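For reference, the structure is listed below as structure tokens.
Every protein chain of the complex appears in place save one, which is left out.
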């Protein structure tokens, strides 16, 4: 049945003028980074439900991540969080990762879990705290050099809860100061990915509140600074794909933290709340991928796709598999958009025709296509089933409860 | 200066036809319940900043609460949370409270911090979990009987994170089943206050998502069941005062959990984000307080005003003092509305006149009025200053770090 | 290719245990009412773009609606708006409709376009205005009797723009008074469908602001009063399918006004902004369709599916075709959910399994299924293409510009 399904799919797509071989090649090239912390316990402010089998150290996190990559072929790198993934010897961690077929991905500083940071880290009114925070940023640059990581991924919890609590403009200057010092320390091939967030844990103002502020810093810092879009970090109704298109056009879209949300920063499995939104993000990216401007194309090529979620109730490894499969599915659908058809409709002012040209790609079932790709790559056709059929999930139960968490 | 200020205030208000003595009487009658958990450590999902001096047990929480009451005269009762405030002997706790001039207020069951409740408490698909949860509700009824509490205040974290995760209608039936069993166990003078919440920790659906659902249960249960409005539990833009007016009109508004928010359920100090909203809530309440229907008036008289906040970065006792003062201030302003003036403008279709009649009460400075009331009550004119000038805040530092938290 | 596609689809679904014949039967039974005003000009507050070819009177609106039904087989009835569709002789309009294979659907009173209604219609402080408004409601009952319409569909623009402008509780009583009078006038087989709306054109409060208020009136009126859910009338983030499930469970879901929105009440083509939401609504409906309670099943059977949109920039007839096709597509997908599979996963607490059981139905391409259904019904396989290939769109250009609008 799978073969017939694929044959039919191929025939249909060819009839539409889609180059299926190219689609498959692009699917094979898709890379999604998973985060080490996505394998550990996390929760809401009300409760962290501790799970049996959660990794007890960074080494075990990489082992779990390796399972996800082995079954999906999509996740060869793993982002780390410092100090959650602090180890004595990063060379050893790197060797461990490589032995599992992985590499260490983005390095994420953590500036929100020490008592000094209660009123801000790099934006704290106290210069000693700012110094400490900047020191941590520099430490992360050093770690990135040791781990061979290209990207430093920056999210700041800095913000205030009440009007007057902080001086917004002074904090802006302090933030720039810290970022500039970090920027100078980076190697020439490194990137600083600046993340923004609408709110939480700051409930009055967040120093880096939106893409405009993140881009503002990036422009002041230089070409190695780019913006990181977390799909859960916007106000209700925000058109995220518009921001994506805008940042690509400015050649400053560095990457994504994927997750999904219905309310605030819910950090659920990407693609589970509104799969069409994820598809539309890829539509903008793929539209730019064919741009005549080489810098635009280079920007697109260098987008780091990363998962950043909080699996509060789901088993960790299956949740990660589901996440990357959802990304792959929507990416595959977006690859079926006939951009020339869209453009022709736009040119003739055909609103419904243009909308149809985009939406119909979303309505195809890409399962036969993904099966074909997985078969050619020697991967299980159904990675989730393969995981559930394997003994890995049972074996790790031996780790017991009380593993890593934030 | 204070005397002249009050004399002028009184003269102004009398000129408007306001009965200042009645206003003062109503201010003196205002009661705001503070929650035991508001004195302990709390935080966001990212971090709980542990404070020095936080109470180590329910007894110390009552001691802190007694300070707030001593200085403001507003807070003679304290809500408790079970099991956070579980003690061997509730009689002893009650005696302790009474020795401090306090009584034990609403009893709040906690059905979200045990592992079994990960997928729901009274709405769990597993009957054994539902049984356990209902058992806890019944236990809380028993505790209320021991503590002499009138109100049982129910908030359920029950909800789901993904479509399909739970059967919405079955869970609705299970919720009713549990509430009905609890309702039957209550003494005839007790009330069940049913709280609703837009989202969190459920990120797809929350079983008790809005006032309509809370009222639906209350109507099915009987006259001792009423709705509890938490000011932070609504979608953006929701007109809370409309809901308040509606519930009063249905004679089912049982009380409030006061706090303020700009984004989600931020649980900040009430009146700090949008003081006008708090004023407008009191406008609806006070408008109903003069109703010709005795049942409406009785409903208004029985509204339980309670604080429910999460002081993540603020010192606990001052934050509570600020909270109740903010409530008092807006209540005082609302007492200055001339309802006859509003009504006359409404009758003649004078939109601007009606708006003005409401808003101008908000623009008065009620400080002289509050000073007069406090003076007559033998309270410090500035309760916050009195607290900061006292040694209490320093004395409790001896408790050290690591006190109560959720 | 179509035949092979359908054969494969059928094989796949049968392998999953889906009864494809039953699915087709239910698809054939789907009925979606289109609104007469959806064929006329509409716009935003900034501009109504007048289109050539728009119908000049109710008769022509029915002609356009007949095209949609002819090509899709889904839309045998047309809702009317009074006075927009006021005619001398409703018998004649009914005969005209029937000659086109249509019937007259829901009757919609209009209480927002006369000067008297500026400050409210049935909630106006002026009794004379309330009388006039109630009179219009009664007139619409009479019209419904003449047109043979079962449903009276009520949306009120009543609300206020400023605090104090209106007395919320008095207006609540006046609303009930008017509805009660209308209710009494209805024939025993008629239904009153009460619509609610979060905001607009009232920008401070809306008298019928949410489903809870609509249900409150319905319960007070009697069993012939039910709630009408307009998919664009909620606060951001609201879980609409939860409301749908709740109202079905209360046996008071009367129908839908379908449209889609990203921001406010955008009134765009249903299914265009977030198709998954529409699918999830049908998931709740179809889950209830299999309930053991006959009253629940009867409620589901009587849900009126209606389009209510504002095609500001789209050509009217194609926009309507696209709308009903989108509804049909998501309904078809929802018919592929294996409810037993979902339930089994729920019972064993398998969050990811339950989510997967729902989502995977959404990922099927139902085109082969819809082609099969259309073929069996003698309909064009691609109704949009059939319309664009026909001469109808050109022929109506003769009507010129300046047709019906609101």
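Labels A, B and C are assigned to the chains in the order they are written; within every chain, residues are numbered from 1.
The rule we apply is simple: a residue touches a chain if its C-beta (ideal position, glycine included) is under 8 Å from a C-beta of that chain, and two chains touch if they have at least 3 such contacts.
Predicted, not measured: the structure shown is a model, and the values here were computed from it.
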Checklist outcome for this item: The omitted chain touches A, B, C
Checklist entry - Out of B:239, B:259, B:309 or B:346, which touches the unshown chain? => result B:239
Checklist entry - Among C:200, C:291, C:363 or C:382, which one is in touch with the chain left out? => result C:200
Next on the checklist: Contact with the hidden chain only, please: which subunit B residues?
Outcome noted: 1, 4-5, 8, 11-12, 15, 236-237, 239, 262-263, 269, 272-277, 313-315, 318-319, 322, 329, 351-352, 355-356, 359, 362-365, 367, 384
Checklist entry - If you put the missing chain back, which residues of subunit C would it touch? => result 42-47, 49-50, 112-113, 115, 118-119, 157, 161-163, 198-201, 203-204, 236, 261-264, 266, 268-269, 272-273, 310, 312-314, 406
Item to check | On subunit A, residues whose C-beta touches the chain left out of the figure | outcome: 119, 125-126, 161-169, 172, 198-199, 204-205, 209-213, 215-216, 234-239, 241-242, 245-246, 248-250, 280, 283-284, 287-288, 291, 342-343, 345-347, 349, 351-352, 354-359
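Please note the rule applied: only the chains that are shown with their structure count from here on.
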Checklist entry - Any idea if subunit A and subunit C meet via the same residues, over half in common, or different ones? => result same
Checklist entry - How many angstrom lie between the CA centroids of subunit A and subunit C, rounded to a whole number? => result 38
Checklist entry - By residue number and range, which residues of subunit A touch two or more other chains? => result 236, 262-263, 269, 272-273, 313-314
